[in-house]
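First the structure, which I've put down as structure tokens, then a few questions once you've had a look.
For chain A:
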Amino acid sequence: MFGNILIWFVIIPVLMMAGLGVCRNSSMAAIRAVMVIGSTILLALAIWLCVDFLALRGAGVDDEMLFTGSWMWYAPLNIHLAVGVDGISVLMLLLSAVIVFAGTFASWKINPLPKNFFLWFALLSTGVFGFFISIDMFTMFMFYEVALIPMYLLIGVWGTGRKEYSAMKLTLMLMGGSAFLMLGLLGIYWHSAPAGGELTWNILEIARNNAVDPSWQNLLFCFTFVGFGVLGAMFPFHTWSPDGHACAPTAVSMLHAGVLMKLGGYGCFRIAIYLLPAAANELAWIFIILTGISVVYGAFSACVQTDLKYINAYSSVSHCGMVLFALLMLNQTAMTGAILQMLSHGLMTALFFALIGMIYGRTHTRDIREMGGLMQIMPYLGVCYMIAGFASLGLPGLSGFVAEMTIFFGAWEDADMFHRAFVVAATCSIVITAVYILRVVGKLLLGKVHDEHHLQLTDATWFERFSTVTLIVCIAGIGFFPNWINETIQHSFLPIIHALQNAI
Partner candidate 1 sequence: MGITLPILILAMPFFMFLLLGLGGVKMSRKVAGVLGILGMGTTMTLAYIVAFTYFFSGDAAFIIDGVRQQFQVFDVTWLAFTERLVVKIGFLLDPISAMMLVVITTISFMVHLYSWGYMESERGFQRYYAFLNLFSFSMLGLVVATNIFQMYIFWELVGVSSFLLIGFFYRLPSAVSASKKAFIVTRFADLGFLLGILTLTFFTDTFNFVDMTSNPMNVLAQTGGATFMGASVLTWAMVLIFTGGMGKSAMLPLHIWLPDAMEGPTPVSALIHAATMVVAGVYLVARMFPVYCVVEASMTFITVVGAITAFYAAVVACTQIDIKRVLAFSTISQIAFMMVSLGVARDGMPGGEHYSGLGYMAGMFHLFTHAMFKALLFLGAGALIHAVHSNDYTKMGGLRKYMPITHWTFLIGCLAIAGIPPFSGFFSKDEMLAAMFNNNWIWGAWMTMVAGLTAFYMFRLYFLIFWWEENPNYKHHRPHDAPWQMSLPLIILAAVSVVAGFIPFGELVTWNGVSYHIHLEAPVAVTSIIVALCAIALAAKMYMRKNTLPEKFRKAMPGLWTAAHHRFYWDELYIFITHKIIFGIICSAIAWFDRHVIDATMDGFAKVTQKVSFAIRGLQGGNVQAYVLWYFFGAVALALITWICLL
Partner candidate 2 sequence: MVGNIILYFVVALVITVFSVMAVTTKKILRAATYLLFVLLGAAVFYFQLGYEFLGAIQVAVYAGGIMVLFVFAILLTNKPNENENPLRSHRQVVGVIASVIGCGLLLWALFTMPMLATAEGTRSLSDALTSGPDITMKMIGEAFTGTEKYQYLLPFEAVSVLLLACIIGGVTVARKR
Partner candidate 3 sequence: MNLDILWYLVPSVIMFCCGVYGFVTRKNMIAMLVSLELMLNSADLNFAIFNRFLFPDKMEGMVFTLFAIAIAAAETAVAIAIIINIYRSIGSTEIVETNKMKH
């Protein structure tokens, strides 16, 4: 069991928690050491996995999932701890590792209770990593919940503003989603095998059996898609996102927007679309309408916000809406674009939130009306913010462009008027994105210094630079050399595309 590399993605955060457990609350150095070592190992492991995976694929191993392993966990319900990764999960693991790594540095000076903060943070990472390695629906769901719960405490204790309200709202709405999800997953489980066969939670087996009765599929699809869609900030279930992000501490916003929201998108195609292909074909239009609204609606909402985090939260609604929107186009290119958008959005939103945290830590305000001309005072942070902004509005050479273009070209393949109309609406969002990003950049960074007191502020410290550079390198990396990622993802979508085509 321990010979499987994937298991270590869960074990290391747990070890980190153990390590933190023995640290004293006051010894910041020890806590940081544990976190830095742990997150570095995770990052190294993720890169190693990625290289290994590509090497195996290069060597012609084209099983659907690699590094698989399965250990019985609870026999009466046939629950396994089943792990395995395809290209998408590998990239998601890499993304998570990068963001955990950057998040560690972004919360270098967390106060109060650093030890407890990082404990919950590590638990959150456990959930996230566990989710991406699982191919057993139940284990997946368990890790999903493990990732959600620490959020409540992280926001409620270390947040700012109306933190209790936001934490409660976020947790309750996501739990509501989980309730739908649980129903959906149980439904799939009870129909996972043809009559008389052994029921299973294993995604691959369910997909192979393809035994979910079409009349049930529609209902279960709605349950699972809405369940994951809540986490993916799908209209009208997105309102936890602005409040939650606005109140969360920096690293939590990063991890939440960067990775946790991706759990939603990932679940949508891995479970809802893959396991219920007939329903996906039939019901996609409903969710295309909702996610299409998300895309435009989020962008318009972001235009008139004055709180930096609200702007980014609505921007996330728009971008994550784009992820689900692209998935629902149900063709390989658009779905590939969706994954690219997940990666891109994860990195750039993490960067955004990291920077907002750093700016807030200095100016103690997030209201763009109270700031101005920060580029003169903290040029490093200003430049990083602009880079993040450019990534967000889809500048070529940065990740956002690649993702959006792949989505648009994929989505355009559906040649009927309904799809076309929504794609045109979605493309409009890139203009609106430019509007709100430039509005923020103009008010926040450029122009005259708004507040005399800000002139005394300092630029980024070394750990802040480290955190942001990590993310920027990844963003530019995807932007410059997208094709290897693109190919990895496209290959991984083949089984899903086959399932969808067979179900027509």
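Throughout what follows, a residue touches a chain if its C-beta (ideal position, glycine included) is under 8 Å from a C-beta of that chain, and two chains touch if they have at least 3 such contacts; residues count from 1.
Candidates were picked such that all candidates are chains of the complex that A comes from, given by their letters.
The structure presented is a predicted model; accordingly, all values stated were derived computationally and were not measured.
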For chain A, as assembled in this complex, the candidate in touch from 1, 2 or 3: 1
Candidate 1-facing residues of chain A, complex: 168-169, 172-173, 236, 238-240, 242-243, 297, 300-301, 303-305, 332-333, 373, 375-376, 390, 393-397, 401-402, 405-406, 408-410, 412-413, 415, 423-424, 427-428, 430-431, 434-435, 438-439, 442, 445-448, 482-483, 486-487, 490
